[in-house]
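This structure is in structure tokens; I'll ask about it shortly.
Left out: one protein chain. Kept in place: all the others.
Letters A and B mark the chains in the order given here, with residues in each chain numbered from 1 onward.
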Amino acid sequence: MSNHNSDSPKHLKHYFANVDQQYETSKFAMWAFILTEVLTFAGLFVAYIVFRSWYPDMFVDAHKLLDVNKGLMNTIVLITSSLTMALAIWAIQKNNRKLSLLMLIATFVFAFCFLGIKFLEYSHKFEVGQLPGEYYSYMGPEVVHLNNPHIFFSIYFIMTGLHGLHVAIGMGLIAWLIYATYKGNLSSEYYTPMEMIGIFWHLVDLIWIYLFPLFYLIG
Amino acid sequence: MLDRLTEYFFPKQVSTFAGDIDNLFFFIFYSSVALFFIVVFGMIYLALKYRHKKGEELELTSSKDHSNLLESLFFIIPLILVSITFVWGIRSYLKMVIVPDNAIEIKVTGQSWFWTFDYPDGGTTLNELVVPSNQPIKLVLSSKDVLHSFFIPVMRSKMDALPNRYNVMWFDATQEGVYDIFCTEYCGTGHSQMGAKVIVMKPAQYEEWANELGSDDDSVPLDELGAKLYTKKACNTCHTLDGSALVGPSYLQTSQMWGQERVFDDGTSTVIDENYIRSSILEPQTQIVAGYQGVMPTYQGLLNDRELDALIAFLKSLNEDSQI
Partner (left out) sequence: MSENIKQNYLNHPKGLMSWLLTLDHKRIGLMYLVSGILFFFLGGLLALVMRMELAAPGNDFISNETYNNVYTLHGAIMIFLFIIPAIPGALGNILLPLMVGAKDVAFPRLNLASFYIYSFGALFAMYTIINGGVDTGWTFYTPYSTQSTSNVVPMTLGIFIIGFSSILTGLNFIATVHKMRIPGLTWYKLPLFVWALYGTSLVQITATPVLAITMVLLILERFLGIGIFDPALGGDPVLYQHFFWFYSHPAVYIMILPAFGIISEIIPVHSRKKIWGYKFIAYSTLSIAFIGFLVWGHHMFTSGQSVFSQIVFSFITYFVGIPTGVKIFSWILTMYKGQVSFTPPMLYALSFLFLFTIGGLTGIFLGAVALDIHLHDTYFVVAHFHYVMQGGTIVAFLGGLHHWWPKTFGVMYNQTIAKICAVGVFLGFNGTFFPQFLLGLRGMPRRYATYSEEFVELHSYSTFWSGILGISIFIAVMNLFWSFIKKNKVDPGSNPWGAMTLEWTHTSSPPHPHNFEEEPVLEHGPYDYDKVIVEKTYK
């Protein structure tokens, strides 16, 4: 950020002394926000661990009802989107607005794919009644002997649902970035929003990296 | 002096550990009073001594803002006091959790908004806990609905009653009398009325009372009910009463190991107690005793809470029978 020559570029807010301070502040606050997000999910991970230790058999058997292929696809999609997000930032740093725009659109499309696949997964679960809490009605042969399988699906839906919500919010932010980049508001001079949203997007990705093995793989 | 203060501050001391807890209170109380007076007198003294008098010029004041001696005292004195308090608190607490072996066990059930007491020789009372004096009493608490908490001020003891697990408390009453019991975990509209009485009787009197209660026979005692359930619910298919292993461990063996560690096939272990038995009936796959196959079905929904209590009581009674 050393190449800011102009004294008061138009993106500099009046209450900051200079662009460096403004950039540093945003970045600092973003990391603090990431800390908050991590603790939000930490609460749910604790719930997962507690219930897993109480009902280990149920967790093992119930997890077999999840679709590993779809989960794996989603993992790949999301990791790729993280990569394209990083490329978008790299491109804007190089002042390659076109490439950056392309990469942002790719990220958006991948995010959309993720939610699409998630939608397919959810709708299947809705059909067969593998739902959280009182709405759980699935009584297939794999689960009849299980104790409280509805809790597994409660935790599954709450955690993936909250994560899905983050993906959706991320999509909204990326859509705004696409607009801003297209309009030319972002450049190698000023790309703080893209970097911040990038950090957020990597966090969303990272959380999924934990959710995937915990729900789909560990047996 | 201390006695009168105790009387003023506390309800009567009726349990064996009440005196110890009150002494702990007074230790903290006197230390606190000392610290409090140091703080308040220090404050008033300094504030008055260095007050800014009318007409006095404003001056540069002292730059003194630390003193290694004082600062280390700030750390060390409170540290010593709280260390004593901590150790004393834990020692007294351990006395409150280690239940003597010869304790009479009474099952306490909280329900909005009354208490039910199930006695070892059968019989149930409502909102009246009758116990003999100079005899350890073990209370196994649970709740049928929301959280409750069982508080006997004169015994200085209290424990929450939970809907999904058992909690244990005990006391040994030193004086006959009738004392208050309160519910101290908020449980809805009737919370403030969810009181009961503990009636402490001379042992002989209690004996008499208990016989009378047992002879009423309006409800089967827990362990007898358990014996019936043992065959009725087909426990006998896999668990023997003579110590020999069938598909599962014998009740007798489990009963004899009461309070001891049981090792499971994954290398972990647990102390055998009410909670373990309950969970091994409701969640048999969670912990499989080393050397056995995990084949038992869950009894969730097949046994109600009283029946679970009954089976546990029955299992526990086996040990005493064999000793006789």
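Keep this in mind: contacts are C-beta pairs under 8 Å (C-beta built on N, C-alpha and C of every residue); 3 or more make two chains touch, one makes a residue touch a chain.
The shown structure was predicted, so the numbers you read here are calculated from the model rather than taken from an experiment.
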item	value
Given A:Leu44, A:Met73, A:Ala106 or A:Ala168, the one touching the chain that is not displayed	A:Leu44
Hidden-chain contact residue, picked from the options A:Pro9, A:Gly116 or A:Gly133	A:Gly133
Hidden partner chain, residues of chain B it touches	9-11, 17, 20-21, 24-25, 28-29, 32, 35-36, 39-40, 42-43, 46-47, 50-52, 56, 58-67, 70-71, 74-75, 78-79, 81-83, 85-86, 88-97, 145-147, 149, 151, 153-154, 156-160, 162-165, 167, 180, 182-193, 195
Residues in chain A touching the chain absent from view	14-16, 21, 24-25, 28-29, 32-33, 35-37, 39-40, 42-44, 46-47, 50-51, 54-55, 132-135, 147-148, 150-151, 154-155, 158
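Convention: only the chains that are shown with their structure count from here on.
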item	value
Chain centre separation in whole Å, for chain B relative to chain A (CA means)	46
Contacting residues of chain A [partner chain B, same complex]	54-57, 145, 147
Residues of chain B that touch chain A when the two form their complex	282-283, 285-286, 297-298, 300
